[in-house]
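Sharing a structure here in structure tokens format.
Every protein chain except one is present and positioned as in the full complex.
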Amino acid sequence: MNSEPTRNDSLWQPDRQASRTSEAIVRTIFGAFALVSVLTTIGIVGTLIFEMFEFFQEVPFWNFLTDDQWTPLFPTAEFGIFVLISATARTSTIAVAIALPLGLFAAIFLSEYAGPKTRQIVKPLLEVLAGIPSVVFGYFALLFVTPLLQSFIPILQGFNALSAGLVLGISITPLVASLSEDAIFAVPRSLRDGAYALGATKREAIVSVVLPAALSGIVSSIILAVSRAIGETMIVTLAAGQNPSLGLNPFVPIMTMTAFIVQVSLGDTPAGSLAYKTIFAVGMTLFLLTLVLNIFSFWFVRRFREKYD
Amino acid sequence: MNTPNTSGSSLESQAAKFEVDISSRYRTDSIFKTLTWLAISIALLVLATLIVDVLFDGLPFVNWDFLTNFPSRKPERAGLLSALAGTIWVMVTVAVIAFPLGVGAGIFLEEFAEDNWFTRAIEININNLAGVPSIIYGLLGLQVFVRVFGPNGWFYELTLAIKESVYQLLVEAFGNNSMLLQWVYGLLTDADGQITGVDITGGRSIITGGLTLALLVLPIVIVSTRESLRAVPDSLRLAGFALGATRWQVVRDQIMPMAFPGVLTGTILALSRAIGETAPLITIGALTFISFLPENLQSPFTVLPIQIYNWVSRPQKDFHDLAAGGIIVLLVVLLVMNSTAVLLRNKLQKRF
Partner (left out) sequence: MVNESAQIATEPALRAENLNVYYGSTLAVREVNLKIPKNKVVAFIGPSGCGKSTVLRCFNRMNDLIPTARVTGTISFQGTNLYAPSVDPVELRRRIGMVFQKPNPFPKSIYNNIAFGARINGYKGDMDELVEMSLRRAAIWDEVKDKLQESGLALSGGQQQRLCIARAIAIAPEIILMDEPCSALDPISTLKVEELIHELKQQYTIVIVTHNMQQASRVSDLTAFYNAEALEGGSKVGYLVEYDRTTSIFHNPAEKATQDYVSGRFG
């Protein structure tokens, strides 16, 4: 018996045609799967534009921008989108005011001060916080935080922007923390060493050298958090109320853009009715706001990312 | 130095101008460090408070009856059965849709696609989709799956018109009583003998919810698939090619088995994101009060988060406690899923 694998050609006859065919089939199918994401985008944009166009057939664009009431379901309907935007702005501003310092300082703690053991415990706990469904945060905001705050702030109403914003802020803190930590982690050691060699303390090295070097990542994490806060639905629906009110007061019930969409969806709204079209007009506004933020974040990272090799 | 400036010698005399107030700098350092510690403590304290609050309110309600009763207007008899069943139905649907689509797309982008404008456009698009608020997906589901492909929707009307014209053509061509016409008529009509259009989703149904959430989590599955594939060393691919294997043979036999635990972890995490989603399902019109079990993909449904939302938004305290009980069940489901994912991830890390 021959001790070597044979080179006899008659024994090596791969079915090249079959492999080529299966390769082509797999490639086509998986390529089509990849296209689903493009179709999703087309579906979203198409849907929103189509219904928004229908909406503006009935409601003048000028009224949409300038009315100071939002009463689309009343007989004397008014469509001042800024009533809803002012509500979203209130909850989001409070949320970011909470999430920015908490998330950034938490990221600094994790990347610079925490020992490996502490990190091993704290990081999974932050992931748990990040994984809590928003309806649970909504429960917490409405039934725990609001009563708690009311004992300090008697004028605080049962539904209000403050509790919703605070809890919303806590819910996006892990996002800011983990993305900022990634950015801080990416700053090369040599820069820290450079700062220490000049006689910088740890805080001076962090604040003056590491954070500026990680700026693009940190800013993009914050922008992402803002966009998450704007699009968040359940916390603000449950805790901030269903009461459209223009202004800046965080103590009264308000209605955010997302809360309005929920309110209409819960009722039985026939397709083609004005209320149905209204939620798409509001959805389009929401989509555009988050799209602008995403594009800005993309641009900012491109423009300000320092390249270290 | 050959510059006219004589600063060289004066530079050394600068040393006297440094007033290194080291103790005040260290004081600021320790305040700073305390702040970072405080930030993480606040975040974790809120988490602990939330969990304790939920357990305190809800634990007395979590028992076998709570899991096996339908919702009721009487708090003491209300249960989660229909929500649990709905959640399971929807999650299986999401998994069946999102797993093949996401993994296939991930393999295509990572292993097959050339680096050209088209691939880059898909990548940017996926990144952007990850930033779209979930309620917008609800609007997409409402319009496309409920309206276009649902009962009496655009697709229904289209198929109805096609069927009717086919029938008319056959009547004109072969007369009313031919054998062929009888047979075709049987194909075109429903049980009541009526010609109907095709209703794919059944409106505000499980399949609509599953499709909507599948599209929502698709970017997560794609991204985690790509990361797992990237973690497989290139030397394995080259070894496969060197033996004369095609790309698909290499991916199927060498790469995927290595990447699979990572892919599975990503899919589970995507599902656990989907399981807690409320807003898109409310938008497509999932019901908030259901006292029957779903029978098929076109059945109406509710899910755990919606049931919780429904109970929280009622004014009575008893329902709030029921909501806390529902939250406990939801969190336990999430905990089980995430632990599975973490275990898989640890197993994966050991293999490399």
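A and B label the chains in the order they appear, each numbered from 1.
Just so we're on the same page, a residue touches a chain if its C-beta (ideal position, glycine included) is under 8 Å from a C-beta of that chain, and two chains touch if they have at least 3 such contacts.
The structure presented is a predicted model; accordingly, all values stated were derived computationally and were not measured.
Visitor: Quick one: which of A:56, A:82, A:196 or A:251 touches the chain that's been left out?
Guide: If we include the chain that is not displayed, A:196 is the one touching it.
Visitor: Check each of B:21, B:172 or B:295 against the chain that is not shown and name the one that touches it.
Guide: Counting the whole complex, the residue in contact with the absent chain is B:21.
Visitor: Can you list where chain B touches the absent chain?
Guide: 1, 3, 5, 7-12, 14-15, 17-22, 25
Visitor: Could I get the residues of chain A that touch the absent chain, sorted low to high?
Guide: Interface residues of chain A facing the absent chain: 188, 190-201, 204, 208-209, 212-213, 306-307.
Assume only the chains that are shown with their structure count from here on.
Visitor: Whole-Å distance, chain A centre to chain B centre, using C-alpha means?
Guide: Measuring from centre to centre gives 14 Å for this pair.
Visitor: What part of chain A is in contact with chain B in the complex they form?
Guide: 14, 19-20, 22-23, 26-27, 29-31, 33-38, 40-41, 43-44, 47-48, 51, 101-106, 108-110, 112-114, 122, 124-129, 131-140, 142-144, 170, 173-174, 177, 199, 201-204, 206-207, 224, 227-228, 230-234, 237-238, 258, 261-262, 265-266, 271, 279-280, 283, 286-287, 290-291, 293-294, 298
Visitor: What residues of chain B sit close enough to touch chain A in their complex?
Guide: Contact set of chain B toward chain A: 20, 25-26, 28-29, 32-33, 35-40, 42-44, 46-47, 49-50, 53-54, 57, 100-102, 104-105, 107-109, 112-113, 121-122, 125-129, 131-140, 142-144, 147, 215, 218-219, 222, 244, 246-249, 272-273, 275-279, 282-285, 288, 305, 308-309, 312-313, 320, 323-324, 327, 330-331, 334, 338, 342.
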